[in-house]
Structures are given as C-alpha cells and as structure tokens.
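Shown here: the complex without one of its protein chains, the others still in place.
The first chain written gets the first letter, and so on, giving A and B; residue counts start at 1 in each chain.
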Amino acid sequence: MNIQPFEPSHLLALAPEIVLVISAAVIMLADVNRGRERKRELGVVAALGFGAALVAALLFTLPGLTADGQFGGMIRNDTAAFAFRILFLFAGMVTALIATDSPVIGKEGEFFLVLTGSVIGMNFMALSTDLVMLYLSIEASSIALYALAGSLRESDKSAESGLKYFLFGAFTSTVLLYGFSLLYGFAGSTNLYEIGARLGEAGVGGVPTLPVILTLLTVVVGLGFKISAVPFHFWAPDVYEGAPTPITAFLSVASKAAGFAVLLRLLLTVFPGYAGIWTGIIAALALLTMTIGNLLAMQQRNIKRLLAYSSIAQAGYILLGLAAYYNLNTDGNVGGEHAIGAVVYYLGMYTLTNLVAFGVIILVSRITGSDEIADFSGLSRRSPGLALAMLVALLSLGGIPPLAGFFGKLYLFAAAAEANLLWLVVAGAINALLALYYYLIVIKVIYLGQPKDEATVPVSRPYVFALWVCSIGVILVGVLAGPFVQIAQAAGTNFLR
Amino acid sequence: MTFPFLSVITFAPLVAGLGILLLPPERKDVARATALVTAAFTVLLSGLLYFGYDQAAGGFQFVEDVAWIPQLGIRYHMGVDGFSLPMLLLTGIVLLTGVMISWGVEDRAREYMAFFLILSVGVFGVFAALDLFLFFFLLEIAVFPKFLMIVVWGYPKTREYGGMKLTLYLFLASLVALVGVLALYAALPAGARSFGLLDLAAANFSPELQRWVFPLIFGGFAIMGAIFPLHSWAPDGHVAAPTAISMMLAGVEMKIGMYAALRLGVYLLPEGAKFWAPVIVVFALVNVIYAAYIALIQKDFKYIIGFSSVSHMGLVMLGFATLNPLGLTGAGLQMFSHGVMTALFFSIVGMVYDRAHTRMLPELGGLMQRMPWAGIAFLVGGFTSMGMPGFSGFVAEIPIYLGLWQGVALDPINLPGFMTTAWFFPLAAVISALSIVITAAYILLAVRRVFFGQLPAQLAELPDVSALDKVALGLLSGLMIVVGLYPAIMAPLVESGLRPVLQALGGG
Partner (left out) sequence: MDLLNSHLLSLILFAPTLGALVLLLIPKDQVGAIRWAALVASLVPLVLSVVLWLNFNAGAAGFQFREDYLWFPLIGSDYRLGVDGISLPMVLLTAILSPLGILFSFGVQDKVKAYMILFLLLETGSFGVFMALDLLVFFLFYEIGLIPMYFLINIWGSANKQYASFKFMLYTMAGSLGLLLGIQVIGLTLGSFSLETAIAAWPTWSGTIAGLPATTVRMVAFVAFVVAFAIKVPIWPLHTWLPDAHTEAPTAGSMMLAGILLKLGAYGFLRLVLPLYPVEAAAGAWVLALFATIAIVATAFASFGQTDFKRLVAYSSVNHMGFVALGVAVAAWTAQNGSAEEGILALNGAVLQMFNHGLSAAGMFLLVGVIYDRTHTRNLDDFGGLMPLMPVYGGLLLFTSMASLGLPGLNGFVSEFMVVRGSFPVFSALTAISMLGLLMTGAYILRGIYKTIYGPLNTKWVGHTSDISVREIIAWAPLGILMLVLGLAPNWMVSVINAAVTRLF
C-alpha cells in the first residue's frame, strides 16, 4: 500500500463523517430550542443526517481497488471501508427512525447525539489502518455505546446493562491495547500494513513466532468481546435485555459489524502470514459460538434475550466464514476471496434482518409492556403487516430463501467447503436446524396464538418506512444477490491486498 | 430466447398467490377462483410441455439459462427432461385438485389459497432447476408456507407437533444433502466451481469422493422420501396437515426427495451409487415391509395412508437401488403413480373427516351409501396401491421387481458378504412383493371399515361430496387407470429421461 501524506483532497474521503459531525451539531441546537413535546422530530433529524451521510458516502467515497493510505497512512478508503460505512450509516439511520417514538429515549436529544457520535467512531473503525487511529475509533464508538446502553435512567436493568457493558468493554479494551503495544514493539511502526510486512519477514531478522501468537490472542480476545463470540459473550444477553431496544438493535448489528471490520482488518493485514494458526482458533470459536448461542437461545422466553443469543450464534456463522479464509488451493495458492466476501455479505444482510426483527419487537413491547415471546401471540391477527415483517426477519435469520439469510449461509458454507472445512459446514448445518426450531416457535406464536387484545399495534410513519426498507432489502439482497456479492467480494479482496 | 415456459409455470402461482393476498379478506370466492384458474393454467402448461417434449431428441428442453450470481458459478438455469416432466405434471394436477377439494375451507380462505399457491412455487421449480443453488433455493422457499399451513389450518390436536416435526425433518434432509452438494462444489477445481447440474455431472469425481459424498446427498433426500428410520415425520406431518397440504406433501414433496436422490445422487455420483446400492436395498426393504405392517395396525384412517406412503416410497428407493433401466424406470413411474394415488387418498380422508369429524375406523362405516364417489375413488386408489393390474401401480411396480431380479452388487468390494451374493437382489424382490399382500390387507380393511359395513346412526345424514370434489376425484382416478391400461403414455418418456443416468452408470 502506498502511503500518501495529507492533501486537502483527502478530506473528500471523510465526507460522510463530516456530514455526521454537522448533523450532530444540528441535533444539539434543535434539542436546545425545542420543548419536550416536540422533541419527536429529533429522531427524524438524526435519521436525515445519516441519510445525508449515506448519500455523501455513495457520491464521494466510492473507491477504486488500489486505494492508497491517506492522511499519512492513518486511514484507507477502500471498498472494505466503504461497505462497512454504508452498513453503519444505514444501521444508524434505521435505529434513529425506530427510536423516534420510544417513550423515554425518543425525547432525549443526547440520545441521538451520542448515537451519531458512535457511528462516527465506527466509520473510523472501518477506515483506520493505524494502531493509534484504530484504538481511538474503537474507544470513541464504545464509550458512546456504554452511555446509550444505560440511557434509560429510570430503569435498573438499563443502568445495570450500561455498567456491565462498560466493565466488560473496558477490560477487553485493555487487553487489546496491550496487544497493540506489542505490535508496535515488534514492528516499530503503528501502520498496520507496515507491521504486516514486518511480521511477514522470515529468518534471522524476523519476529519470533510465539510472541506474535500471543499478540494474536490478545486481538482475538479484545475483538471477540465486540462481536460477542463465545466465550466472551457473557455481557451480551444482559446488556441486550437491559438496554433500550433500539440500542439493542444497534448493538447487535452495527457494533458487531464494526468489531468484525477491525478483526478482519487486523487478521488480514497484520497476521496474514499466521493464517494457518488463526483460522484454527477462529474455527474453534465459530463452532463454540454458534452451538452455544443456539442451544441457549432455544431456552429463552424473552424475545430480546432470544435474539441476543441468536445474535451470538450468528456471529458464530460469520466466524465460520473467517475460518475458511486459509484455503490452500490445489495449485498451492491461498484463496479466500469467497470466505471474506461471504463474511461481508453476511454482515450486511444480517444488519438488515436484525433491524427488522428489533423494529417489530419495539412496537409490540411498547404496547404490551413486556418482552415475553407469549406477548406476540396472535400478532398476525392484530397487525398482519408487522407479523409479516417479523416473519421475514425470523426466516431470514433461519436461512430460508428467498430471503437474504439463505444465500448468506450458503455463501459461508460454500466458502468453508472450499477450504476443506467440511466438519465446520456440518456443524453449521446442524446449527441452522437448531436455529430454525426456535425461530419457528416464535412464528408459530405469532400466527397461531390467540391475541390477548384485538387492537392493532399503532405504527408511525417513519417506522413503517424503516421496516419496509429493511424488509424489502432482505428479500432483494437475497434474490438479486449478484451485485451485493460483487461488493462484498471486492471488499474482501481489499482487505487482502 | 424461446418463451420461458418453465419460469411461467413456476412463478405464475407466486404472482397469483401474492395477488390473492392483496384482495379484501371477505372476497373468498375471488380468491378461490383465482387459485383454481392459476392451477388449471399450470396443468395446461405442463401438459403442453409433457406432450410437446421431443422424445427423439431427448436431453433437457425448454431450457432457460441466465447468469445469476456469477461469483459462485450460480446460474438461473431451468430445463426439463423425460424424468422431470411427469413430476411437473403431477405437481400441477395435485395443485389443481388440491384447490378443488379445498373449496370449502372457510377459515381465512384467502390466505389458505394464497399460501397453497406459494407453496407450489418451490415444488414446480425444483423439478425444473438445473442449477443446484436454484434447486435448494426453490426447495426451501416451501418451508414457510408448509409450516404455516400445517400449524394454522391443520388438525388441532397435533398440528403444532406435526408441523414442527415435518418442517425440521425436511429442513434437516435438505441440509444433509446441501453439505454433500457443497463438498462436490468444493471438489471442482478453483475457478471452475459451479452449482450447475451438468457441470457437476461432467466433473468425474474420484470414486473415493463419490463414495463418501453419496450417502450425504442420497441419504439427505431419502429422508425427504421418508426412509427408515427417519420416516416418522411423514405420517405425523401428513396427518397433522390440512387436506390439500397432505396431498401436496405426500403426493409431491416426497417425490422431490426421490427425484433429487436420483438426479443429484445417482446421476452425479454413479460410483457412489454403485457402492451403496445394496445398503439402500436393506433400508428400503424395511420401509416397504415395516411401514406396510404399521399401516395395517392403525386405527386412524389418515395414519393408514400416511404409513402407506412411507411403504410405497420404499419401492421407489428399491427401484433406484437396482441401477438398471427397468428398476429406474419403474421407480420413475411409481413416483408419478404414487403421487396421484396418495393425493387421492388424502383428499378422500379429508372429505370423510370434514363430514364425519372423526377419522377413527371404529367410528366410521358404510360411507359408500352416503358418499359413493369418494368410496369408488378410494377403491381405485386402493387397487393402484396394491399393484392391481390395470392400474398405474402395477405398471410401476412390475419394472421395479424385474429390475430387482436383474440387480447385482456393482461394486462388491468392502460390502458385507451377503450383499454381494447373487441372490441378494432377487431375494429383495421376493420380500418386497410380500408387501402387495399386506397392502391389499390394510387397504381392504380400511375400505371395509370406512365405506362398507354398518353406517353408524350419527353419520346417517352425511352429505355427499360436492361436484367439484367429484371432478377432482374423477381426474385423479382417471389418471391412474389411463396410465395403468396404457403405460406407453409415460414409460418411454421416463425411460428417455433416465438415459443420461444410465450412461453415467456405465450402461445403456
């Protein structure tokens, strides 16, 4: 990678982030100038800000494959960063929309402000190619998320959630930081690509293997927390349950995707030479994560906890794709485009899908006042549209066509098969079966149960918009997968070169 | 680019189904009429293809081929041959008759018709798909409508259990097969990886690979065809399902399993098939005899039919296991014959239950007096079931038995000794032929207990079946007789469709 010193044109690469900063300022001003009863519009403002940033991203940051390091190597505006930023911005927008009418947080200006800040941090997580930059962006987004998780001040659970998240986060962050310092020690540089090149050197001048592996482990632990991989998942169910539901949605998709973005970046640029080792570790994590996630999800009666465990399991599938990276072809070359492409695709489709699921949960729990699965009873009779949206989400998570989840899983499995990880494919298939079981149970409740209350669930306009966009997106991304696969694959290739 | 017949057949029900969902709920008759017209349209179109297929030319015809996800070598590739055409026709017929006999469904009739149509999308498409991704894509589209229709409109006592069991078993089946397909996909050289059926067929996988992948693919799909010991989903699921769904599931869905077991299993992995064929014989024999015996001791009318399906699917598997032209063709015919027959059976069970509100044999009797059409049609199905000459079951079973007589272990290394002896396959023919008598016994007992004998007082005023029901029953019974009396209408077609498989196996 060529590293270019700062030029003003580099600012264009940060156009979305700049838009977000402006949007944050607008939110702050609007918050101050409005009475409590009119603060509903803040959410729309925040969503518009994300939308504008999306447009900016599409207009100004479409990169070529030969993206150079900009800002003196601090960031790299490549397809990988592009794909993840689109994802974060989209998730932010939908979160803002579904939070709009939330009873407490929807009326808090800070909430949307912090959300915007968190997305800025995530965007930089996807962009950064420098240890310092990377760590700063991780912390920027994390600290915002700690605050968001605890933002229901009246709720003990929310406070507990925020604190728990913070404690776990701080601890793993330390581990990660320790790893970063070691990396700097090995290479004498903070630029990821330079570190990668240094670690790749063999022979007398090279870095000894054992310390590198230890460092690798710190990275895996630090980011394993972010992506809620087993055994670093303990925080997830409690935090997901306690946090305000829009934030749960956001945590489960954007934060996880950001974690993966960094994990991919680090593993693929810093440790490509050790792929034989880390794919083994990741494969083991994948097996553990999806199996335990699914087994625990089967026992849940609370829909948020169910989705929390399900999202742990989903992280397992994604790790499965990452494990398939190390793929010695018959001609001796390392393949892996499919593997990383599958990971990116899966993250994208998972974001869409989970947002739909949480969107529906928020509405239902708002009128029933609880998050029990039983409260979804007869939803199809009360609000057929919402039931349908939930159906789309759950079936997509379960991997049923024509929804995106099907191709996502198949893509991952195909990549794993190509990497001769058939045992992992088998494990994944068994897990898909377990998962379908509990998704079907929810569907059954929705469609078969008798509603306790015949009244339709009230849905506001921004909400309908968000749900429609995501649901149709789930179908489109699943059926017309070609272009999305192309982007995902390009992103994957970008990480590699 | 010729007219995309296959896409139209496949997606017409989807369009119609979505259209029906947009109707206001109280317009039930419009929903029904739309479903009927759509179903008739698909029958017409598949009939057109059936008779328009050029047997002399052979191979896949009416092909559509568009790139879909080129990065993974996935194409939207459809086409039909002599083996899939009867299945396509069968699907259309079951759809049509299913709509006809569901005319009386009042509870959420709009959704019922819509989901039934949507369910058929996957079924039609599966038989036309020449790309394995497309195959699985369409196969699993049906998961949801299937599940939903069972739990919403099914038999209240068991629908939740039955629906869940059926859905998960079928999902398991497709996952097992999918793992096998992925193994094949990955075994292709990098850069040439593809999900295309023909690409995979031309790949010449090593015998070792074939031997260990074959059980995954064949076994997975055999679960879908209710192979022992993973067969229990079929009776439980079919019994729990509403009538039209039982018809579609037992009539067609199980055939998908068998169809794919041949097309993806035997065709792609001939060496694997040769190795495992004697093992399949053992499992299939258990299916044939055990399930027939269980059917004999059932008290629930619908369970009898459910187990009879399991038993008959065993015959199909036996036909496949012979790996010779006779056995394979017989199995192909049996798939069609059994599809029509079991659809007929389930429709009649449904009619009886809808009227009598019980399916327990001791509570039924003498229904011939009240619903003679149903009784006669059941007998036609029954005779087909017991392989009575003159009905399609005979035409299908005779070649299977002949094939078994000729069968030999083609890859006798590493098999238990008894499987490689010359008498192994013929013995299977003799044993499976015993099922004819057991089948005759359970069918006649059912006939006797349901349609003859004393009419219970509480059933004395039972209404006869509707005119539309009669049309459906007549259509299904007629098909069995036509194929039974004039097998040349189907046998050569099926035979032509199997030629590539036999070539792959190294024979004719």
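Criterion: a residue touches a chain if its C-beta (ideal position, glycine included) is under 8 Å from a C-beta of that chain, and two chains touch if they have at least 3 such contacts.
Remember, predicted model here, so these are calculated numbers, not experimental data.
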Visible partners of the omitted chain are B
Answer key for B:Phe11, B:Phe41, B:Tyr353 or B:Phe452 versus the chain not shown reads B:Phe452
Check each of B:Val8, B:Ala40 or B:Ile398 against the chain that is not shown and name the one that touches it.
-> B:Ile398
Of B:Val8, B:Val63, B:Val279 or B:Ala440, which one is in contact with the hidden chain?
-> B:Ala440
Taking the full complex into account, find the residue in B:Met254, B:Ala273, B:Leu326 or B:Ala409 that is in contact with the omitted chain.
-> B:Leu326
For the chain left off this view, which of B:Val63, B:Val282 or B:Leu427 is in contact with it?
-> B:Leu427
In the full complex, which residues of chain B touch the absent chain?
-> 325-326, 329, 368, 379, 383, 386, 388-390, 394-395, 398-399, 401-402, 405-406, 421-427, 429-430, 433-434, 436-437, 440-441, 444-445, 448, 452-453, 486-488, 491-492, 495
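To be clear about the criterion, only the chains that are shown with their structure count from here on.
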Please report how many Å separate the Cα centroid of chain A from that of chain B, as a whole number.
-> 42
So, in the complex, the side of chain A touching chain B is made of residues 329-331, 335, 338, 341, 391, 395, 399-402, 406-407, 410-411, 413-414, 416-420, 422, 425-426, 429-430, 432-433, 436-437, 440-441, 443-444, 447-448, 481-482, 485-486, 489
Over in the complex, which chain B residues touch chain A? Could you list them?
-> 67-72, 133, 136-138, 140-141, 143-144, 147-148, 151-152, 160, 163-164, 167-168, 171-172, 175-176, 178-179, 182-183, 185-186, 189-190, 193
